[in-house]
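Missing here: one protein chain of the complex. Every other protein chain is in place.
Showing chain A:
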Amino acid sequence: MSQDVILEARGLSKEFKGFIAVKEVNLQVRRGTIHALIGPNGAGKSTVFNLLTKFLTPTRGQIVYKGRDITAMKPADVALLGLVRSFQISAVFPHLSVLENVRVALQRPLGTSFHFWKPESSLHGLRDRAMELIEAVNLTPWANHTAAELPYGRKRALEIATTLALDPEVMLLDEPLAGMGHEDIERTAALIKRVSADRTILMVEHNLSVVAHLSDTITVLRRGEILAEGPYDVVSRNPQVMEAYMGTGEVGHA
């Protein structure tokens, strides 16, 4: 069983000045699955997410990735191990072109990223791979536009292409569908499904129904604690989950 688990949180807690944002969370993400982390506002989803990717330091607990304790590592180093995240607000480099956005993610393995004396043309070899990735998210017509010019849904697509450029084993997507219209949601969900083929995905979402058909496992958080876990059919019938979502007034101020 534990061989199957690629990313694990053990007793993960985070306190902010006495306020407990995340409490004793035990999470196991199995290799090759799409795992969704959902919950109402303030449930601690994003905190858990930031802890896993080392953008926050846990107060207590342990994070294990591929059998290795990464609790004390720096975020950039975690990324190099194949654990790559996206952001809640679309994280693109707005004044770089779509092509350059993807290329920046591709160029690090060249080992020339500190070479300030080399011409930009030394990066031209990455162009084909970059264009492939751009094609994969249907952004080819936009390749030479700046990222700032893209509509919101396309920015998220670009972000996914940039993340994919690192060929991560585990992709952590922070609300990849938030703020999208219907059309974009469907297109992006299909994209996530497609890229999940040979990797593991952990995504944070606000809305249960959005991830219903997308994820293999759903973990529901409330007030920093795990409320329920399992496939959609099980989780959605859990009375506590229904209560948390159907509104007992707790959702708002949690």
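In this text, contacts are C-beta pairs under 8 Å (C-beta built on N, C-alpha and C of every residue); 3 or more make two chains touch, one makes a residue touch a chain; residues count from 1.
Convention: contacts and distances are computed from a predicted model.
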Options "Branched-chain amino acid transport system permease protein", "Thiosulfate reductase cytochrome b subunit", "Na+/H+ antiporter subunit C" or "YdbS-like PH domain-containing protein": UniProt name of the undisplayed chain: "Branched-chain amino acid transport system permease protein"
Options A:T57, A:S122 or A:N138, residue touching the unrepresented chain: A:S122
Candidates A:K14, A:R103, A:R187 or A:R222 - the one touching the absent chain: A:R103
Chain not shown: contacting residue from A:K17, A:H95 or A:H182: A:H95
Those residues of chain A which, in the complete complex, touch the missing chain: 53, 55, 74-77, 79-80, 84-87, 91-97, 100, 103-105, 107-108, 110, 112-120, 122-123, 146, 148, 162, 166
